[in-house]
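Please read through the structure below; I'll follow up with questions.
Removed from the display is one protein chain of the complex; every other protein chain stays in position.
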Amino acid sequence: VPAATTPIEFLRTPVTEPGRTLLDLIEARLPDIAATAAANDRHSTFPFDVFSSFMASGVMGATVPAELGGLGVTRLHDVATALLAVATADASTALALHMQFSRGLTLSYEWRHGAPQARDLAEKLLRRMAEGKAAVCGAVKDHPAAATELSPDGAGGWVLAGRKTLVSMAPIGTHFVVHAWTRAGSGAPVLAAAMVPRETPGVSVLDTWRGLGMRASGTFDIAFDQCPLPAENVLIRDTVGKRDDSVLAGQTVSSITMLGIYVGIAQAARDATIESIVERPSAPPAAVRTLAVEIDASLYALRAAAGAALANADAYSADLSGDPSERGRRMMVPFQHAKLVVNRLARTIVDDCMTTTGSRSYSIDHVLSRLYRDVRAGEFMQPFTYVDGTEFLSSQLFGLGRDNNYMSVRARTAAERVVG
Amino acid sequence: VPAATTPIEFLRTPVTEPGRTLLDLIEARLPDIAATAAANDRHSTFPFDVFSSFMASGVMGATVPAELGGLGVTRLHDVATALLAVATADASTALALHMQFSRGLTLSYEWRHGAPQARDLAEKLLRRMAEGKAAVCGAVKDHPAAATELSPDGAGGWVLAGRKTLVSMAPIGTHFVVHAWTRAGSGAPVLAAAMVPRETPGVSVLDTWRGLGMRASGTFDIAFDQCPLPAENVLIRDTVGKRDDSVLAGQTVSSITMLGIYVGIAQAARDATIESIVERPSAPPAAVRTLAVEIDASLYALRAAAGAALANADAYSADLSGDPSERGRRMMVPFQHAKLVVNRLARTIVDDCMTTTGSRSYSIDHVLSRLYRDVRAGEFMQPFTYVDGTEFLSSQLFGLGRDNNYMSVRARTAAERVVG
Amino acid sequence: VPAATTPIEFLRTPVTEPGRTLLDLIEARLPDIAATAAANDRHSTFPFDVFSSFMASGVMGATVPAELGGLGVTRLHDVATALLAVATADASTALALHMQFSRGLTLSYEWRHGAPQARDLAEKLLRRMAEGKAAVCGAVKDHPAAATELSPDGAGGWVLAGRKTLVSMAPIGTHFVVHAWTRAGSGAPVLAAAMVPRETPGVSVLDTWRGLGMRASGTFDIAFDQCPLPAENVLIRDTVGKRDDSVLAGQTVSSITMLGIYVGIAQAARDATIESIVERPSAPPAAVRTLAVEIDASLYALRAAAGAALANADAYSADLSGDPSERGRRMMVPFQHAKLVVNRLARTIVDDCMTTTGSRSYSIDHVLSRLYRDVRAGEFMQPFTYVDGTEFLSSQLFGLGRDNNYMSVRARTAAERVVG
Partner (left out) sequence: VPAATTPIEFLRTPVTEPGRTLLDLIEARLPDIAATAAANDRHSTFPFDVFSSFMASGVMGATVPAELGGLGVTRLHDVATALLAVATADASTALALHMQFSRGLTLSYEWRHGAPQARDLAEKLLRRMAEGKAAVCGAVKDHPAAATELSPDGAGGWVLAGRKTLVSMAPIGTHFVVHAWTRAGSGAPVLAAAMVPRETPGVSVLDTWRGLGMRASGTFDIAFDQCPLPAENVLIRDTVGKRDDSVLAGQTVSSITMLGIYVGIAQAARDATIESIVERPSAPPAAVRTLAVEIDASLYALRAAAGAALANADAYSADLSGDPSERGRRMMVPFQHAKLVVNRLARTIVDDCMTTTGSRSYSIDHVLSRLYRDVRAGEFMQPFTYVDGTEFLSSQLFGLGRDNNYMSVRARTAAERVVG
């Protein structure tokens, strides 16, 4: 089969063997995931059993390098394809699972390209993930009430204080990778990442999730009350406010596979709708025929846009030869174009599906009423929201200077509040 | 002020004195309604206290003729204006209140223009409504599992059996106006309306509401297990399948004021959004400025379209001089055009408001997350859904024959199932 | 008939007697206008015969007060209704006619409320318009190559130099009302309006129109080469850069009736489309039924929005009692909301009509191919374009200071270029 045929399988067929293995493992669990999705959504219950099976089967180590015992899935396309499959059964489960896959990818990068300290830390964690013993949550967004800050403890270690919000998969999280800032030394505020085991004194996992949708994703707050951390658990990053577009590469890798989740939601909505029409005895009326075609055409565009951005990110992810800042922009710009398209079209598709299906879809017992709430989360996933994405993309287009690192921007805001 | 200035006040200022009185009574209660809206939505609790106050203040008799003790609001525009105001505080309350207003309007028509039996029945009920002692629910839609049928009891009275669904305001309903069909005599199935007091033997009010939104509207099922009814409580209507467009007039009057509810939802979403932007210290970014203008322009179009259709219905409602079928179509066609516009734009506005506001709007504690669910109900309100409305309007446009009475269509389906 | 019924006749039935007279005069000419529209568009020919008949019948004096011999149409709604009717036959003719109607309205305001010099000048011109002897063009927009400036001639009179562009109806224009600026005295640049008879030495009317559509509208450049003007022909206005929102009232009156032109284009497209479908022997396919309903619903919203804004402007136009700046904003803001809606929906309607009609509509001999070009002009009509309208409306919304007088903004740019 010639190479150019690949895209017809965008987000349907994995492009690597490890990706195929992962999808097989996941497909075996889809009936179970689907069976409890409605009830978990109703009661905002995390799917513990599903994740136990993921721990046991190796799914939780999917993006861990094979050398460290994982499945060795490296292609973002294949990760997104797996998340898409999960999302057709339950988007909340997919969102939580994304946490683990994303950490696997970024820790693998540290393990391959990082400084010695980062490599050691990454290897330890990755091995535990592969063994099904570590569930690693990224903790990026500060709670509005508290910036998260690292301070030297005076003995070579650190103390972490603050509170993070919107941490998915928190109910089973064993480790938290916490983005914080520190005023170490006399210089400017500096970004840092801290690896915080759940059992660290002062860590509280707070069941605070009040989302309109994605209700079974275990998206909690984590509070840090003067948590002691050894030196090796803290990685110092960039100076706050340094305009360094190279970080856009890592941010793309961290987040782009979430596109698969929203494609999965749209696909699930479409399938439920077409099935229900086919079952009816009478011929479909004019508006149903027209809407069904609109839905399928939108789904085609959404899949193609997401697939293209994922393939683009895979290509640049594998190629470290060029200018790092340029590489960052070349990954982030198409990701943001695709994100804008996917978020909008996925919403349009779910909405059109409700129109096509009719009033029964308004019941909380109908799958479309869950998808209608879940799909709205897409636009708020970082980076970027529509408003911030428009700032970023139009600045790129018109050459307007700007700090594109949203973590730095947030840290600066926090730092300014604290430092004054 | 010249006459043509009226429209600038579309759905803001009542055009009659009784309308003004009603709006004043309602505005006095808005803080209370708003205060409990979130909690009622969360727990799907009917706002009993609000309706108690409506009973006491005369609001429940708003559309009862003054001669019978009511406020005497006759203009659909003014009724919609009142519902709009309620909906800015809580759409569920408005939807339930619409039930009572709508019954007042249609019973008033019976009282003025009906046959003697209908006038007596209507007068009795209207007087009780004006006294704050009757809450009258229309029960139109059959439960999928059971057509609702009237049978002669052999002694001049009737027996009602079946089940209705989607009956709003049911928790406090004292009377149900039930649309049913009967095979009275040897002839074709005939439509009928039965007035069923809640305390009639065999009546069960079932708390079955599982809506995505409008959760405090008390939209329940009512089951009828061989309920005995005296002859005077049953009004015989048209033969099932008779194509009589004159019924479109009454259906327009019954339902068109609900447009006010969806305008109110859009207005509430817009106000919450603009307020939150104004409060921010920094200048609004490009996308926020652009979206805010789109929201306001859409709201302008939505208000104008709803207002024009209401004014049109008011004009034809007051004019019984022409051909009744033509009058029916001239009321229903603009109503459906406006309904299509209002449903779509109200959804667009709420969606744009979430985009403008950002991730905080995704919390179940943010008013936009309730409006996002409530607004989606609009398209499913009868008559018509988008799919059925497209059938109706395109048939009108291209001269395709069709039974436009959706109650008749449903009854025929039910009758065919039963009669075989 | 109750007052609230008026809106159902939005832009269909004049609300005043003079408006009725005008519409009758126009409807008598519609077949002639329609008969030559295609050929005039093809060859970019101005419809001289049509305007001769307008001269003879009194149409050219429609908005001149009855006291001065005109028809005395004062309502913007009725002017727009007349323009709408013309536009269903030919939008170019309507655009040219708008020039005359607009000047009649603004000169009438000068005659009623202006200073003595302005009243005298206005009366003279209005009487000639009523007699069918004056065609008065506003000349607002400077040619990119030349700002238009007035200089004192040292003997109490003025000299005008510069070039204006986009002056519709120029082929028959007898007088040009030219917006210019002057550095009279030592002070800041000041806006002025000059009344320039066509036969003034130095005036050249240049057939420069290269528009995509509106090709028969005679939208030319006018060049002024040191034209001498007597003192009484020049009215001094505001200082350039003075932020005075009261001018928004006059700008609304000048331009809002053009909304009728774009409603007329949409209506013509819709009528041609539905007629062609009805003529076909086979039943309309699904997409045609769905699109036809979308077209009619959009047309309903467009008519309602335009009608509401016109009625609003009529109300404030007649009421000079309040704060002039507030009055300006209350006229302009709804106008801009409606303009945004009308421009977008009119384009959508024409586009949907082409889709519904099919490939025959792509021929230059099909009316839709002319409407497709004509309708695109709407967005560029002043004030405002979409981009500028978003600046204006969002500034209003968020309290951002801004000079809302687009003539002042332009003059300042020009002045800065010249003065340095």
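Quick notes
First chain written, first letter: the chains are A, B and C, and each begins at residue 1.
Keep this in mind: contacts are C-beta pairs under 8 Å (C-beta built on N, C-alpha and C of every residue); 3 or more make two chains touch, one makes a residue touch a chain.
In this text the structure is predicted, and so the values were computed from the model without any measurement.
Taking the full assembly into account, the omitted chain touches A, B, C.
Remark: the omitted chain is touched by one listed residue; of A:338, A:368 or A:381 this is A:338. Only one of the listed residues, C:57, C:148, C:390 or C:405, touches the absent chain: C:390. Counting the whole complex, the residues of chain B in touch with the unshown chain are 285-287, 289-291, 293.
Touch with the hidden chain on the side of chain A covers residues 1-8, 10, 15, 75, 77, 274, 277-278, 283-284, 289-290, 292-293, 296-298, 300-305, 307-312, 314-315, 318-319, 334, 337-338, 340-341, 345, 389-391, 393-394, 397-400. Across the interface with the omitted chain, chain C contributes residues 210-213, 285-288, 291, 347, 351, 354-356, 358-359, 362-365, 369, 372-373, 376-377, 379-380, 385-388, 390-391, 394.
Keep this in mind: only the chains that are shown with their structure count from here on.
Ranked by how close its mean Cα position lies to the mean of all protein Cα atoms, the top chain is B.
In this structure chain A contacts its sequence twin chain C using mostly the same residue numbers, the overlap exceeding half. Here the two chains linked by the largest count of contacting C-beta pairs are B-C. If you average the Cα atoms of chain A and of chain B, the two centres end up 42 Å apart.
With centres defined as mean CA coordinates, chain C is found 42 Å away from chain B.
In chain B, 390-391, 394 are the positions where the chain touches two or more neighbouring chains simultaneously.
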